[in-house]
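Excluded from the complex is one protein chain; the other protein chains are retained at their positions.
Chains here go by letter, A, B and C, matching the order in which they are written, and residues are numbered from 1 within each.
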Amino acid sequence: MESKISFKNDYSEGAHPKILETLIQTNLVQEPGYGADSICKQAKEYIIKETGNPDSQIFFVSGGTQANLLVISHLLKPYESVIAADTGHIEVHETGAIENSGHKINLIPNREGKINIEGIQAIVNAHTDNHMVKPAMVYISQCTELGSIYSKAELMEISNCCKSNNLLLFIDGARLGTALTSSAIDLTLKDIANLADVFYIGGTKNGALLGEAIVFHNHKLSQGFDYYLKQKGALMAKGRVLGAQFLALFKDNLFYELGTHANVMAAKLASAFKKNGYSFATEPVSNQIFPIIPLSLAEKLTEKYEFYIWQKLDEQNVVIRLVSSWATKESWINQFIEDIQ
Amino acid sequence: MESKISFKNDYSEGAHPKILETLIQTNLVQEPGYGADSICKQAKEYIIKETGNPDSQIFFVSGGTQANLLVISHLLKPYESVIAADTGHIEVHETGAIENSGHKINLIPNREGKINIEGIQAIVNAHTDNHMVKPAMVYISQCTELGSIYSKAELMEISNCCKSNNLLLFIDGARLGTALTSSAIDLTLKDIANLADVFYIGGTKNGALLGEAIVFHNHKLSQGFDYYLKQKGALMAKGRVLGAQFLALFKDNLFYELGTHANVMAAKLASAFKKNGYSFATEPVSNQIFPIIPLSLAEKLTEKYEFYIWQKLDEQNVVIRLVSSWATKESWINQFIEDIQ
Amino acid sequence: MESKISFKNDYSEGAHPKILETLIQTNLVQEPGYGADSICKQAKEYIIKETGNPDSQIFFVSGGTQANLLVISHLLKPYESVIAADTGHIEVHETGAIENSGHKINLIPNREGKINIEGIQAIVNAHTDNHMVKPAMVYISQCTELGSIYSKAELMEISNCCKSNNLLLFIDGARLGTALTSSAIDLTLKDIANLADVFYIGGTKNGALLGEAIVFHNHKLSQGFDYYLKQKGALMAKGRVLGAQFLALFKDNLFYELGTHANVMAAKLASAFKKNGYSFATEPVSNQIFPIIPLSLAEKLTEKYEFYIWQKLDEQNVVIRLVSSWATKESWINQFIEDIQ
Partner (left out) sequence: MESKISFKNDYSEGAHPKILETLIQTNLVQEPGYGADSICKQAKEYIIKETGNPDSQIFFVSGGTQANLLVISHLLKPYESVIAADTGHIEVHETGAIENSGHKINLIPNREGKINIEGIQAIVNAHTDNHMVKPAMVYISQCTELGSIYSKAELMEISNCCKSNNLLLFIDGARLGTALTSSAIDLTLKDIANLADVFYIGGTKNGALLGEAIVFHNHKLSQGFDYYLKQKGALMAKGRVLGAQFLALFKDNLFYELGTHANVMAAKLASAFKKNGYSFATEPVSNQIFPIIPLSLAEKLTEKYEFYIWQKLDEQNVVIRLVSSWATKESWINQFIEDIQ
């Protein structure tokens, strides 16, 4: 069973070898603890180069749910809420982490995993007095949980809508690597940094052992976050471990290379499905694709591959989710393509 | 400045090379996420062998504050409190993490970092009605924050006191490696596992890149903890990273070797201080020692070494804290010994 | 403006005179604080007579949101959720109190303010692992927020569904007085007490100055609740004030008389609307009615009466909400009926 090839997710392997090398090279140097080390410092400098914003305040944490709950509960007052898609990761797959930190999530019905400004405005308009929470933030994921990607125009529109409604914009970038390198979208880290009040750059799903880099737009937004990290158990004693991930990812563009590889592998798969006449539940543009295939084919494929059956459409057909990553081998893709022919 | 030798703490370096090797060897095997991987499984089996208790329920988390807040708030009801020494890590160095998770800490004045059963009983007796919190747990650290170690007899006494007062006993083992290998104390992991309702085995301060292994005495105590880990942002997607630390530490007794090395280095330092006529603020038995030296000597030493001035005793004398670790080189110790002669 | 007659809600006046009398009669007797007084004791005895369950554990609190957040967060573990209608009071009108206490609300689309067992089962089935919250309670309101009332058969079905899914059933009885005295439904407090694990009897909306009586089915469910009340700031020093409300309400059936009066007044209004050919958004059975009337009529009525425009149906028609209470005078009803003719 372990010998099946897995397309279940983008965190089935350890780390890209270059990241392990960075860990090894820096391993025995004595460094200060809790993120005050020189490795974190260098990593932050590389990221700031990418954001183009010298005021960026960067904090490394170990995972996505941790990043989401820390950012949201740091920035909101107790009675303030966050607006998200009903498919948003914070709503469906974080065991109520946001509510446990004290905040309601106001939901917008998604379209291919995305929200739009009509949805935001409707929620703002419906919350009128102190018997209801006060919406104060918009949360989106880029890529979304359904593999789609907001275009630059869509992000600008959402960002403007947030500004005019006094809402903060928070972009969950667990899969930002594949979003920024998708051939379907023209978008840079600089754009993200300009449009969001706070976002994070996912390491875990793009080749790191662990780690997400939270980027606040300025120190006013991040004020006290160093205390909050420690209080919530998110400040690693050997912060250098997190720094090493992002140093390796950003000093020579590894971050983009890995995202590109994942996208190329997924695109190759998607092409094959299209060529064989299959359609998709959502248009494939990143490293998560959702082809619609006969149940019989899905069953055959599970003999050799691991993946999620996302949805049963009817007695005969299912949507499956296939996820590629930095570690996906082209030979796996080729083999899979043969198996769907 | 970076070239000074640091005795500031036991987390100044990365990981022991054998741990990095384990990471590398397992790196490209596809594994399930969130701790369901085969590496975590193996690591748990090795730990259970050490605890001697097949009912042990083990969970890996990234750091000590995280372990403390998760365990305490998982086991206590909102109005229940935890009893600790006034020098306890949860009281003084976790940015109010326990209170932020909702619980009061009832303090016992420490003696060399330890509490005793008179202190526990006094707190229990003082809490009599629903206008006060209800003490429900005792927290101790082994080694303590002042480098001392509870003897087996002391632990048994505390454990019995807890049972008779219906209190859970939680042992913070951030430095359990040096406690179990101290020449001053005869104590095994089996003893700890028998006496505590829950404890954790510190990886971070004993050679791991990160990671603490929380051990509940049985599944009743740990019920729902898998949900709670995820909700609090403590469940790593690549749980294998944590598993690899403990697999490497426990499959060939590396855990004990590293603790022993740290203790031996500290003992050598302590001997030298004694030989030179210096006394100690607390008796040196583990990898943290607290010699009392002239301020002038302390100042001289800071030119070549990093360490904390723990306390100013008077105009002339200070207590310093020196911490050794798995990574402390004997040559550093020898050089330091020369410098205090 | 103050001289308009208000049908906005059922808490526009102070207390029924008999309640004030009870306050006055008991006023200068010295009593223990914090609910240990003889007045609370008597009130509880009367309520237990009504529930028919000597194991009932009763606690008085000052208001409905307080009761809801205390009961829900007392009974749920942090990662457990409560299931409710999307029109439920806890979802829409409590400023995120439940989420602020740490818990997600799983929503069921309502039908006339009610949920059904298909909705409950669907939520239970969709929550399968530790990346999602664990549904552990069902919350319903009786009467609902749309004035409807669950029949005994419906409640039994829900109660059984809860039992078979290991869910607690909590009934918000802010308007239980009008539910139990509605001519549309045959239901007693004994039924409620048998079917719910915990419920509360609303005083505030049925003639009391303040106060809701929380009733747990047994002491196991209420264990520690006395501590929790105090911790959350809900334990009144002069608990006697709350006791006096419920003593007056239950010693001579005032509770039922007041509910009946409110229902009769609302029914009279409803009849008049029907007679004039108007229909209703939800069938009128309690003290909240939702007639559909022309906007022009609504505007005319607002010159003399206060009430909420609940919903705009189209350019010409609106749903309005009219609420009667124990204090509604028949002359007001008669006058209003004239004004809609």
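One rule holds in what follows: a contact is a pair of C-beta atoms (placed from the backbone, for glycine too) under 8 Å apart; a residue touches a chain by one contact, two chains touch by 3 or more.
Treat the numbers as computed from the prediction; the structure is a model and nothing was measured.
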Of B:4, B:104 or B:268, the residue in touch with the unshown chain: B:104
Touch criterion as defined above, residue of C:70, C:140, C:171 or C:185 at the omitted chain: C:70
Hidden-chain contact residue, picked from the options C:75, C:267 or C:327: C:327
Hidden-chain contact residue, picked from the options C:84, C:97, C:115 or C:132: C:97
Residues belonging to chain A that touch the chain removed from view: 34, 73, 77-79, 130-131, 133-134, 224, 226-231, 235
Residue ranges of chain B at the interface with the undisplayed chain: 78-79, 81, 92-96, 98-100, 102-105, 130-133
Chain C, residues in touch with the chain not shown (by the definition above): 2, 5-6, 8-9, 11-15, 17, 20, 23-24, 26-33, 38, 62-70, 94-97, 100, 204-205, 209-210, 227, 230-238, 240-241, 327
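Rule of thumb we're sticking to: only the chains that are shown with their structure count from here on.
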Chain closest to the assembly centre - both centres taken as Cα means: A
Interface composition of copies chain A and chain B: same or different, split at half: same
Averaged-CA centre spacing for the pair chain C and chain B, given as whole angstrom: 51
Intercentroid distance (Cα basis), chain C paired with chain A, Å: 43
Inter-centroid spacing, chain B versus chain A (mean Cα positions, whole Å): 34
In chain B, residues with contacts to at least two other chains: 227, 230-231, 235
